[in-house]
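To start, the structure under review is shown below, and the notes come after it.
Here we show just some of the chains, and they stay where they sit in the whole.
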Amino acid sequence: MPLERFRVAELTWPEYDELIRDTPVIVPIGATEQHGHHLPLGSDAFHVVAVAEAAAQISNALVAPVLSYGYKSVPRSGGGEMFPGTISLDASTLIGTITNVMNQLMTDGARRIVMVSGHYENSMMLHEGIDLSLRGRPADGVKILNLLWVDLIPEELIIDIYPGQYPGVALEHAAFLETSIMLYLRPELVHPERAGTEIASLPPYDVHPQVPGFVPATGSLTRSTGATAEIGKRLIDEGSARLAEVLANAW
Amino acid sequence: MPLERFRVAELTWPEYDELIRDTPVIVPIGATEQHGHHLPLGSDAFHVVAVAEAAAQISNALVAPVLSYGYKSVPRSGGGEMFPGTISLDASTLIGTITNVMNQLMTDGARRIVMVSGHYENSMMLHEGIDLSLRGRPADGVKILNLLWVDLIPEELIIDIYPGQYPGVALEHAAFLETSIMLYLRPELVHPERAGTEIASLPPYDVHPQVPGFVPATGSLTRSTGATAEIGKRLIDEGSARLAEVLANAW
């Protein structure tokens, strides 16, 4: 029987208490980060919530409130911190947040938790936050998964969708995939005519301090040519379906 | 001229960049906390966002993404951490989050920032986070305000609204005021028939570890008898109007 409500924020505490021990709970983690001249700063939070909520409805899972601020943008994957509007957390802050939220969920009885991130740079901080939350805690059957939702989509599928040569996920920041997704989710916030057309040419290392000119001036690491809402729908549907499979089978 | 969009998450970075130096920005801080048998866990985030967004529209201000997790619930003001569904942050985590977000806003050029909280227990941690964000930063005209939105409403007005003897804001957790507000904002999430009817009788001190029985078993510290959506609307309207005045005059 489907849950009447799946958002933790919308439940009373007795409703939550009745569900939390036997229901998987998804914690979505986004970012507030530049997404080129044509996509909104909240893109990562918008798409991770969309995937998490769709998967939760398929799987009868709960969704905790999203974390809208993520770890710092790295130029080679997100353009970097020098772009205005990229509002990020220090490693220690994000790690602490994850540790605190995991601890409380486990104390409340949650046993199947999935951290779903929409922002690549979060991954290792989520890893550390989860690791610290388990330190000294007796093994009691809890399992915590940590994933980046786009990693659930097989690369072949993306290559298949991609108009032309797929440049690899590294350059796909504020580009074809995310533009398609946002055209599907929040078309009124997308300005395709302002999209960058430059393809970043990046060395195999990071440079600090981050300086303008390392990535294209728009902040998009490659083009979004050919992006459509239909493709965006396909990506969200595929991501949600794969996440639902994980929720069904990973325990 | 009103802003076309006031939510930071919905702006592209050039749009944000054009506004941030001369536009006040509100950072709403909620909590995920038990609100009795009849109100949802996300109540504090719901009402603080409602007030922040209404005030922003009156004042042409920006609203940053809400922080949905707050500092720990104290029994005498929020029932306490032992209730399932109260998912809180350690002091160091919330302080770090505030420091990081303030720092980035100021680096981006923001000069008029208002932290608006919907959860009493956040206040001192917001104070510390702001204080640390200003340490070592040269005075450059920035002003950061820190407030609990219900504090903007004069006590006389609340006494006037209140059906019977007003027990003071301390007991008004998951009670008359918040029930009215949630009936106005999200009536489908309110279950008045489950509301607690007990009035907490609390000593003038906290007791650790927190134990059941210190506050009424529902988690409501007093009754919500007489709560209506109309009263909720009046409180939200009043709070928003007062916040808009602060946004207009406090600099």
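Note that the chains are named A and B in the order they appear, and that numbering of residues resets to 1 at the start of each chain.
Going forward, a residue touches a chain if its C-beta (ideal position, glycine included) is under 8 Å from a C-beta of that chain, and two chains touch if they have at least 3 such contacts.
Quick caveat, the model's predicted, so the values are computed rather than measured.
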item: With 2 copies placed, total copies in this complex; value: 6
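Keep this in mind: only the chains that are shown with their structure count from here on.
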item: Chain centre separation (chain A, chain B; CA means) in Å; value: 26
item: Chain A - residues contacting chain B, complex; value: 5, 7-14, 16-17, 20, 32, 34-42, 45-46, 64-69, 83-90, 92-93, 96-97, 99-101, 104-105, 108-109, 186, 189, 191, 194, 219
